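Here the complex is missing one protein chain, while the rest keep their positions.
Letters A and B mark the chains in the order given here, with residues in each chain numbered from 1 onward.
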Amino acid sequence: MDRRQQEAVIEAVLFAMGDSVELGKLAEALGEEKETVRQIVVEMKKRWEQEGRGIAIAEFEDSFQMCTRGEMYEYLVRVAKTPRKYVLTDSLMETLSIIAYKQPVTRLDVERIRGVNSDHAVNRLIELELVMELGRMDAPGRPLLFGTTEQFLRSFGVKSLEELPRLNEGKWEEFKQEAEEEANLSLQV
Amino acid sequence: MDRRQQEAVIEAVLFAMGDSVELGKLAEALGEEKETVRQIVVEMKKRWEQEGRGIAIAEFEDSFQMCTRGEMYEYLVRVAKTPRKYVLTDSLMETLSIIAYKQPVTRLDVERIRGVNSDHAVNRLIELELVMELGRMDAPGRPLLFGTTEQFLRSFGVKSLEELPRLNEGKWEEFKQEAEEEANLSLQV
Partner (left out) sequence: MGCKLEMAIEIKLAAFEGPLDLLLHLIEKNKVDIYDIPISEITEQYLDYIRQMEAQDMNVMSEFLVMAATLLDIKCRMLLPKEVDEDGEEEDPRAELVAKLLEYKAYKYMSYELKDMQTDAGRAFYKGPTLPQEVASYRAPVDYEELLGGLTLPGLRGLFESCMKRQEDKVDPIRSRFGRIEKDEVNIDEKAKYVTGYIRTHSRMNFRELLENAGSRMDVIVTFLVVLELMKTGAVSVEQEGIEADIIITARQTSEEGTDVPELTSLG
């Protein structure tokens, strides 16, 4: 393995481990003596500094860690503060409507109604602070119960859940009738 | 900001964010046009490859993510925990390939092609974040439509769906020829 390859391996290991990596581990990955490896890492560290790269190598006792160079900090803040464009997708809206009307509700309830695994949608709604955990259900497995947040009420301009529009009873009758008509049809067949 | 600095910022942001970073965010950090930034990143990506560096830049649709170069694998497994890898069963792979090539696709489409109920497989793929809901089809019953995720691109090492190996009529022709050759062989026997 030539020097360039050795440096590549060190770079990859430092990146993949994330945390600080003991010299011994780097030596193991390379199959080299610790002191040889230390020399290489220290040289890499210097060169990266000189080249003004975005990432740097921090040294602690007998460990090394890959990190962002201090000067990059302001750019990271800028990325973090980039306004994100949030959109409620169809599946998020559907899930929200079920949680709003059926709360407190478990993930499984949502899944049963939608007919599809909805974990992702529920999690996303929690991130967006429209939905929150209400506690756990007193049932086997003690599943989490979800409901809407204050932010939900605020966003829709209502003071309490009682102000949600009533379910359309007429609609229910329609569903029922449709189902019955279907049943009659199949009975007649 | 000179080019070297721009590259340093991109490197730092990709490293620090860990997850995939949208082109728009990088552009925001640099205060440059998206297309300019895309060019820079694509060039960096190429140069890193040529230099045989330990880390690489993966591209997914309009996002970029830092990762280790594939060739580093054998060294990394000596010291790092191997990444979570799911062995997908044949039925999951079949379902996934149908969704990947036919998206947006309904459950019924998948079922029709496989000849077996595939609800379980579709739900499992959603859990594994390889498949997601895309919305509902504008048709009676408004069935859910499914497609693949960014995690799918990452897991299969392609930057966009266009990069998937072609599923084309030619392949069918090959099958046909194979079958014919086999048939001839068996006639000769």
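Convention: a contact is a pair of C-beta atoms (placed from the backbone, for glycine too) under 8 Å apart; a residue touches a chain by one contact, two chains touch by 3 or more.
Please read these numbers as outputs of a predicted model, since none were measured by experiment.
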{"item": "Touching residue (missing chain; options B:Val37, B:Leu96 or B:Met132)", "value": "B:Leu96"}
{"item": "Which residue of A:Ala12, A:Leu26, A:Ile40 or A:Ala56 touches the chain not shown here", "value": "A:Ala12"}
{"item": "Positions on subunit B where the hidden chain makes contact", "value": "15-19, 56, 58, 65-70, 72-73, 76, 80, 83, 85, 88, 90-91, 93-94, 96-98, 100-101, 113-117, 141-142, 154-158, 164-165, 167, 171-172, 175-176, 179-180, 182-183, 185-186"}
{"item": "Touch list for subunit A against the chain that is not drawn", "value": "12, 15-16, 18, 67-68, 73, 76-77, 79-88, 93-94, 96-98, 100-101, 112-115, 128-129, 151, 154-156, 158, 164-168, 171, 175-176, 179-180, 182-184, 186-187"}
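Criterion: only the chains that are shown with their structure count from here on.
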{"item": "Euclidean distance of C-alpha centroids - subunit A vs subunit B, Å", "value": "19"}
{"item": "Subunit A residues within the subunit B interface of the complex", "value": "4-5, 7-13, 15-17, 21, 25-26, 28-30, 51-55, 66, 68-69, 72, 75-76, 78-79, 82, 89-91, 115-117, 119-121"}
